[in-house]
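One protein chain omitted, others in place.
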Amino acid sequence: MEENKPLDIDPLMMEFLLDHYKHPHNYGELEPAEMSYEDGNPSCGDQIKISLNTKNGIVDEIKFKGKGCIVSQSAASILTDMVKGKKIEDIKTISREEMLENLIIPIGPMRLKCALLALKVLKRAIWGKQFDGDDEDE
Amino acid sequence: MEENKPLDIDPLMMEFLLDHYKHPHNYGELEPAEMSYEDGNPSCGDQIKISLNTKNGIVDEIKFKGKGCIVSQSAASILTDMVKGKKIEDIKTISREEMLENLIIPIGPMRLKCALLALKVLKRAIWGKQFDGDDEDE
Amino acid sequence: MEQLQLSQSEIEKIREDFPILNRKINDKQLIYLDNAATTQKPLSVIESMSEFLKKSNANIHRAIHILSYEATLAYENAHKIVAKFIGAKSFREIVFVRNATEALNLIAHSFGERFLTSSDEVVLTIMEHHSNIVPWLILRDKIGIKVKFIKTKEDGTLDYDEAEKLITKRTKLLGVIQASNVLGTVNNILRLRDLAKSVNAKFLVDGAQSLPHIPINVSDLGCDFFVASAHKMVGPTGIGFLYAKRELLEEMPPFLTGGDMIREVTVDGATWNELPFKFEAGTPAFTEAVGFAEAIKYLQNIKIERILNYEKTLEKYILEKLKTMSFIEFYGHQKGEHLALFSFNIKGVHPHDAASFLNSFGIAVRSGNHCAQPLMNHLKIENALRASFYFYNTNNEAEKLFSTLEEANKFFNR
Partner (left out) sequence: MEQLQLSQSEIEKIREDFPILNRKINDKQLIYLDNAATTQKPLSVIESMSEFLKKSNANIHRAIHILSYEATLAYENAHKIVAKFIGAKSFREIVFVRNATEALNLIAHSFGERFLTSSDEVVLTIMEHHSNIVPWLILRDKIGIKVKFIKTKEDGTLDYDEAEKLITKRTKLLGVIQASNVLGTVNNILRLRDLAKSVNAKFLVDGAQSLPHIPINVSDLGCDFFVASAHKMVGPTGIGFLYAKRELLEEMPPFLTGGDMIREVTVDGATWNELPFKFEAGTPAFTEAVGFAEAIKYLQNIKIERILNYEKTLEKYILEKLKTMSFIEFYGHQKGEHLALFSFNIKGVHPHDAASFLNSFGIAVRSGNHCAQPLMNHLKIENALRASFYFYNTNNEAEKLFSTLEEANKFFNR
């Protein structure tokens, strides 16, 4: 087997996420909402729901609700910040890498699913179920 | 794993069996026969049929027929010699070891089934199917 | 006279047999507490397989050459070693499969097909691992049997009163986990056996978690089926076994079919080989059988009784400590016998976050639903941390777990 050097979450660095977790930005639900989607990680049961309204093709309002681990919930907090005021079209191009970079601290591979759940939910809220955010590993 | 020292059939020693194989004793079939039985080794398809008649509880006539490898066929030739004139009762006590000894040359474990087929057939001819000669290894 | 308890110095020596225990994680010494998922392997097990591959590797059965003979002997011998280890009457009652899961599927398919019809009921416990639930639910959907579950009481033990009610004349099989992989509870198997026998139901014991720790004799136990996996008892992956009473195996139809398990094949049909090979289709995991046999020898050398005693002491020690840690919510361990296996949560902290934190300090625990969702639902927990100990774990390691949990609590719950 090759030598793997898995990144791991340094607990001290986790503080950055912990702040978002304890004081989430954009928490709540928009009603009515132009677009919304809810999904979870089946392996842990954690959930995120994102709802948003647009104006002239731009994200006008966005909120998230959910329960789960620090990584998934803080990622949702960070992602909703990221896209507020952005063109819907530009959200399509947000890559997994970009999402991870915005979490600031390196995310261990066992927590990738946590870190990327919010992005998947957001993209599905906009482009529907056919958007398959999971299958990068072919 | 433990070190196994499997005995093997030395081809030069096989000559003894080869003689029996080429010139089998007691070859043929008794008709009518008081007792007879036919069986085979399923894994190779080889067959042996033994038929015998008794007088006063003693093996009076015995014959075998079959097709198969040198070991199985020569064993049948040797076994039928062994039991001719013996008390039926005494056949019950012929052990696998005794059979093997009478083949003179050491029999490798992969050929045990060959070497013991005739004995099994003989015992079943006398005591019926419930005699389970196979299951020594429990 | 030999001590019935493993001494600290013996444990130290035992630890040297396990190369992985020297591993460093983030410069910290590995503390491996995920033994209920799979255990580590002693060098003797690892080397028995490499040596086999370097010296005797050949396909088994039906060949005349010596390598094949050696492989066949080793393979059949492994059946005998397992048979003896669990008190089976004959090696013919031991069927090698990939793991406990395959053994349970074999039973549901083969026994189910031959012996069950739509009016029959299968009773399980709510503690069962998914592998002893899903095959029965599938069978239910296919042939219409009913599947019923014995619940646990508040104190984490099985509700034996409910069991008495659920088990009726319609019950054709009672399937129970001997030791829970979530709560550590060791169920009262004899009591359950008597319940099954009182209605003439077959009695199936899932020994995946018990066999590594508890002396078992299937003949005394009087079970009809017993299953386990080698990888949970210092043996290799890729092999586990089904024990079943011979009469049952004789009557059950084969499950997987193909080479080695047949006697004769024509274009019209086939007849079957003798036991246990009737159930072992294709080239079996014979290298793994060699490793499994070596694993059992390793355990026997230490003695399962002594392993159990040592782990009992460890369990008591840990339990006392957990009770003093008010930020910990733990499940089970209230009444009756338990393995040194603990499921718990740091209050207010997601177990995956806690597990990440522990991992940073070299401590490997599992977090999740432990393939026992019905039990988790019943207990009303979604996920939990699980620390499961084996005989090579030490008090020191438990201490390190405690102090790191305290750190984690301070960090997450400030």
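Letters A, B and C mark the chains in the order given here, with residues in each chain numbered from 1 onward.
Rule of thumb we're sticking to: a residue touches a chain if its C-beta (ideal position, glycine included) is under 8 Å from a C-beta of that chain, and two chains touch if they have at least 3 such contacts.
This structure is a prediction, so every number in the text was calculated from the model and none was measured.
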(request) Among C:K245, C:H352 or C:K400, choose the residue that contacts the chain missing from this document, as touch is defined above. (result) C:H352
(message) If I consider the whole complex, including the chain that's not displayed, which of C:T185, C:S229 or C:N409 touches that chain?
(response) C:S229
(message) Please identify which residue in C:I138, C:I302 or C:I381 touches the non-displayed chain.
(response) C:I138
(request) Kindly state which of the options C:I86, C:A285 or C:L405 is in contact with the chain not pictured. (result) C:A285
(request) Spell out the interface residues on chain C facing the chain that's missing from view. (result) 19-20, 23, 25, 30, 32, 34, 37-38, 40-41, 43, 46-47, 49-50, 53-59, 62-68, 98-102, 104-105, 126, 129-135, 137-138, 141, 147, 149, 229, 231, 236-239, 256-260, 262, 264-270, 281-288, 352, 355-356, 358-359, 363-368, 371, 373-374, 377
(message) In the complete complex, the non-displayed chain touches which residues of chain B?
(response) 8-11, 14, 18, 43-46, 68-71, 108, 110-111, 114
(message) Could you pull out which residues of chain A are in touch with the chain that's been left out?
(response) 1, 4, 6, 8, 42-43, 108-111, 134, 137-138
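Here, only the chains that are shown with their structure count from here on.
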(message) On a C-alpha centroid basis, what's the spacing between chain A and chain C, in Å?
(response) 38
(request) Just give me the whole-number Å value for how far the CA centre of chain B lies from that of chain C. (result) 45
